[in-house]
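For this depiction, one protein chain was excluded, whereas all remaining protein chains were kept in their positions.
Chain lettering (A, B and C) follows the sequence in which the chains are written, and residue indices restart at 1 in each chain.
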Amino acid sequence: MSTTSTATAAPPVPAATDRPTGPHDAGPHEVGLHDADPAATAPGPRRVRRASHPLRRVSTWVAVAFIAAVLLAAVWPSLLAPADPLAIDLAKSFAAPSAEHVFGTDQSGRDVYSRVVHGAGQSVTIGVGATALGLAGATLLGLLGGLGGRAVDAVVTRVIEVLYAFPGILLALVLVAIAGNSAGTQILAVGVATIPGYARMVRGQVLAVRDSPYVQAERALGHGPVHVLVHTLLPNAFRPLTVLVTLGIGQAIVWASALGFLGMGVQPPAPEWGAMLNAGRNYLQQAWWLDFFPGVVIVLLALSLTAVGRSIQTLTTPGGAR
Amino acid sequence: SGAASAEVVDRGPVRGGTLVYATDREPTCLDPHNSGDMPQTYVARQYLDSLVSLQADGSVVPWLATSWTISDDGTQYDFTLKEGVEFHDGTPLDAQAVVDNFTQILDPATQSSTDLLYLTGYFESATALSEHVVRIDLSRPYSPLLAALSQAFFGIESPKAMARGLEENCESPVGTGPFEVVAWNHGRDVQLVRNDDYDSAPADAKHQGPAYLDGITWRFLKDNTTRYGALGSGEADVIFNVPPESQQLAEADPAISLQEFVHSGSPFSLDLNTTSPVFDDIRVRKAFVHASNARAAVESAYAGVFPYEGDAVSSGTPHYDETFHEPFPYDPDEANRLLDDAGWTGRDEDGHRTKDGESLTVRLPYNADGAETPPADLTILQNIQAMEKEVGIEVDLEALDSASMNAVWGDPDAYDLIGNYWNSPTPHVMYIKYSKATLDVGNGQNSAFASDDELDRVLIAGTATTDPTEQAALYSEAQRILTSKAWSLPLYPIQTRLGISNRVKDVWIEPSEGEPVLSDAYFVDGGDR
Amino acid sequence: MNSWVLRIARRVAESIVLLLAVGTIVFFLEHAVPGDPAVAILGGAAAHPTPEAVAAVTAQYGFDRPLLAQYGSFLLGLVRLDFGESYTLKQSVVSVIGGQLGSTLALTATALGLAWLLSITSTLLTAGRRGLLGRIGSVVETVAAGLPQFWLGLVLLLVFAVRLGWFPVIGTGLPGLVLPALTLAIPLAGFLGQVTRDEFEDAQDQPFALSARARGLSEAAVRARHLLRHAALPGITLSGWGLGSLISGAVVVEVVFARQGVGQVLVTAVNAQDLPLVIGITFVVALVYVVANVLTDVAYVAVDPRLRTTIGAPA
Partner (left out) sequence: MSPEPVLDPKAVRLDTAGPLVDVRGLSVAFGGSTVVRDVSFTVEAGRCTAIVGESGSGKSVTAKALLGLNGHTAATTASTLRLAGRDLTDLGDRDWQRLRGREIGYVLQDALVSLDPLRRVGAEIAEPLRVHRYGDRRAREARVIELLERVGVPEPRLRARQLPSQLSGGLRQRALIAAAVALEPAVLIADEPTTALDTTVQAQILALLDELRTGGAGLVLISHDLGVVERLADEVVVMQHGVVVEQGPTDQVLGAPSHPYTQRLLAAIPTAHARGSRLSSAAPATLAARPVDRPVPAPGTPVLEVRHVTKRYRGSDRITRTVVDDVSFTLHAGETLGIVGESGSGKSTTAAIALALTAPDEGEVLFEGRPWSALHERERRPDRPRIATVSQDPLSSFDPRRSVGQLVTGALRAAASARGGRGAAETDARARVDDLLVGVGLDPHLAGRHPSTLSGGQRQRVAIARALATDPDVLVLDEAVSALDVSVQAQVLDLLADIRARYGTSTLFISHDLGVIRHVSDRVLVLKDGRVVEEGRVEQVLERPVAEYTRRLLAAVPGGGLSATTTRPTTTTTDPTGGPR
């Protein structure tokens, strides 16, 4: 899966909040072409965003609360929604949201609220799983490329590029044909598709940190390579990834739902958000609530993760928050 | 809604205009002799003529054959062909051409599936007696022959065109019909233009001579919303399969008229694989059927647009016998009793029944493609899944891509249940779907993998007579036997449901396969947009 | 001069390796798919070909040969740029793709253009603004980036084509391109917007921006003339994969809007195990990726003049 923002094409990087691909890390093709005179981009005075402290912002806490609720739903859904998400009631199909069914009912009379709550587990698993898979693969590639020397890096760069050039949708389709339709396949398809994006970032970060004055300084002090790797290089290289991870989870859920549209992945009646979204689209004109609620939950989760991700970034940036 | 205005004055047939016909499924081959799936017959009707034309009452009228005689023992049919008819490629229609059509159908290389099942066990040979008389010899009397031949599946094609080879013929089959195939833009449409020399319309056509329309764009619009939206916006003039979700909107729309045809034959059913370790026990099969409130499932999913059909044979089929309606009605208690009886007495942690440590799980693969399994069908499957769970049967819905689904067909180990239907104008469909002969053809159409000697015998006897009372008695007996077996869970009869813009008049649906007929259709405004 | 020739030669060589690698992956992936290509050639299992026919086709195409031998001839074919004939459509792969590519490229190129237009508008209007406007812009971008295309497409279709009738439902031509392109563009715009916004806000605090203000430039002029260019740079880098990825996204949009295109064909081809067609399309997508990257380079140089001059050490 090569890349983008939604649907079947997973972006290389969910959202480049930490400038993964600025002019100075322009990716495999551009190396050499885009590194302009360093003097031109010499660091000016360091910018310190005078943002208010993230822990003092209401929005941060709202986001944290929402994520916590989703996690609770994932772990213990029956606490929030005692009703069976699969129980049908044909007499009550397409009931609009009401006191009895706050999110309405679907074409088989199932309670949409229960389905949304019970769907959290699978959806979160897909989001987290795919992101974890993407990151794991990317870390391997990125570290190899960043630390493995010229020849290894050349190979890694090629591999990343091939992954990029490979149509993501094809990968997904073929994976489903090979491994069958399941959440696991979705995780695999979306996860693999995100590898090149993350990998490029990790590699860039590792390279940048590797050549940074502070790593030099550590070496000059007489620290051994392993010490420098573990204590300085890796933590710094991965710091900007935290925010991407939080963003990636929401995106992964959305992409997985797009696979559902093409008949892949978690299938109804399983209450997975993407699958619900996909099933509900046939009834958009009759029963907007079928798509509205799972959609809103996905978007809210993505927004919350973004907010929390950025807060984490601010908090982990030394001197970033005061 | 829509751009087409509701009030258009109809001053009778006018020539002109290209009609956009939008349908959901795209055929794999435009030659209906090859394979033989429904989308093929619908489009083939526009460019192929058949020997005879079926009427709603089951009788046939002349078409390419102006007359025919049947030998007394019912094994010899002599057709006299209309003279002066030419195929679109200029080849004259003669007896040899018809013989060549049968040769092609019977050639294994053609991979004729539907046609073959109609002929298997009966057809012996076709011979040209003279330039315009063709004889068909049968090994056994076969009363449904004329009805079968009336389907576009048996449309007569140019021998010259067929000789080009299967692949080319699939792209652009050549017939004698009112329209000619110009181009097939895969994934998009088939372009048809009027055959200006057409003068071989069936006797029951609304007019003779060339069609009024200049041509047809046979468009493939898989997505329900898009297809219906295109009709509303005037971008399509006729759509096939008005989405059930949109039925109410369509009924309320003055710019749209609806036409429906309920197919006869075998309704859309879930066939139970009798070779599966679960369903080889009739008690379990019966229990499965008893446990499903199929009527509620269908009526709720199809919003009442599709009727529920509780029989192995659709009620519109000739010699349909009401007595055997719903042999195993919704009765969860009975289902539970039967399952207990069959030894499925244990329960696993999910509440599903077990026997000898095995859970009572049945696999139900379906095509994940929305055009193959429309949303409402998916809802039915889910509804049934939930109902079966009530009696402790777990239904595993397996969404498969088309390739995997193809691989499942005909593989007795690949499923326990599968959705299937067989549209047919004759009660002989029972033989086609459930006979030893079909099982031997081995192409998966007998999806229950079931046959019964007694049933076979009764059905063969049914084809041997032309006496309506005798036929009625035999087919009634056949239905008695068939329905007692619980080989399938019938759901609803397939329908041809057309949404037609008010600008278009005289579209009709013929009864052999519910094929839309567009040779009489015309735009009231002559096609000006 | 010489360095340019070398550079181009290198790029071409890299692209060839890339294409071969992609082709190889597809080849082995497709062979891992259960199912018999001979059956696919015979019209799929639905056609219920006889065992004899399957055997004949198997022998004819050499499917019974060892996988590596098949791979060998596959590579030979690729090197000769011979994609063969589609198993299912029985046409040459080149002509099948040739017939579909234009439509998909028009869609994706328009979408990319629209995405840029939208993200630049959003950046110019809201990036770096304090208060509600800036926050709304950022939320809208995040939401847009997270919209599933199949859903967005359907909503656009229902609202603007079916309800309002502003655009055709299935139309071709320019009006018919608008909604599909928007469907692809909006999420991408959200994504690009997020990136450009960050960059824009960085550039805003740079001394050169203050210098520009000190010369009497209005805030709007500073945004449009100075900051935007900086903000656009990372977005341009992302456009390379963006275009490639839009092709994947096109699959969905082509289905929703019933458009022709390689996306649709790809899905059918994979489902039908039509190896030659799958390979062909993969190649095209990879090629688009390569070309997109070259274009990205060009665009980059256009926006960042630093890259235009090779010689010019600080005086």
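FYI, a contact is a pair of C-beta atoms (placed from the backbone, for glycine too) under 8 Å apart; a residue touches a chain by one contact, two chains touch by 3 or more.
In this text, all values refer to a predicted model and were calculated from it rather than measured experimentally.
Considering the whole complex, the hidden chain is in touch with A, C.
When you scan C:17, C:174 or C:210 for touch with the missing chain, the hit is C:210.
The missing chain, though absent from the display, is touched by one residue of A:111, A:161, A:218 or A:272; that residue is A:218. Think of the hidden chain as still there; on chain A it touches residues 32, 35-37, 39-46, 48, 212-214, 216-224, 231-232, 235-236, 239, 316-319, 322. Residues of chain C in contact with the chain left out of this view: 3, 130, 206-208, 210-219, 221, 226, 229-230, 303-306, 309-315.
We adopt the following convention: only the chains that are shown with their structure count from here on.
The touch graph of the protein chains shown is complete.
Here the CA centre of chain B is 40 Å from the CA centre of chain C. Separating the CA-averaged centres of chain A and chain B is a span of 46 Å. Touching two or more other chains at once are residues 173, 177, 281, 284-285 of chain A. Among the residues of chain C, those touching two or more other chains are numbered 33-35, 154, 158, 255, 270-271, 273. Chain A contributes residues 1-12, 15-17, 19, 21-23, 26-27, 29-30, 33-34, 36-37, 39-40, 44-45, 47, 158, 161-162, 164-171, 173-174, 177-178, 197, 250-251, 254, 257-258, 261-262, 274, 277-278, 281, 284-285, 291, 295, 298-299, 302-303, 306 to its touches with chain C in the complex. Contact residues on chain A toward chain B in their complex (touch as defined above): 86-88, 90, 93, 107-109, 173, 176-177, 181, 263-264, 267-269, 279, 281-286. Residues of chain B touching chain A in their complex: 224-225, 243, 245-246, 249, 293, 296-297, 300-301, 367-370, 375, 378-379, 382-383, 385-387, 389, 397-401, 403-404.
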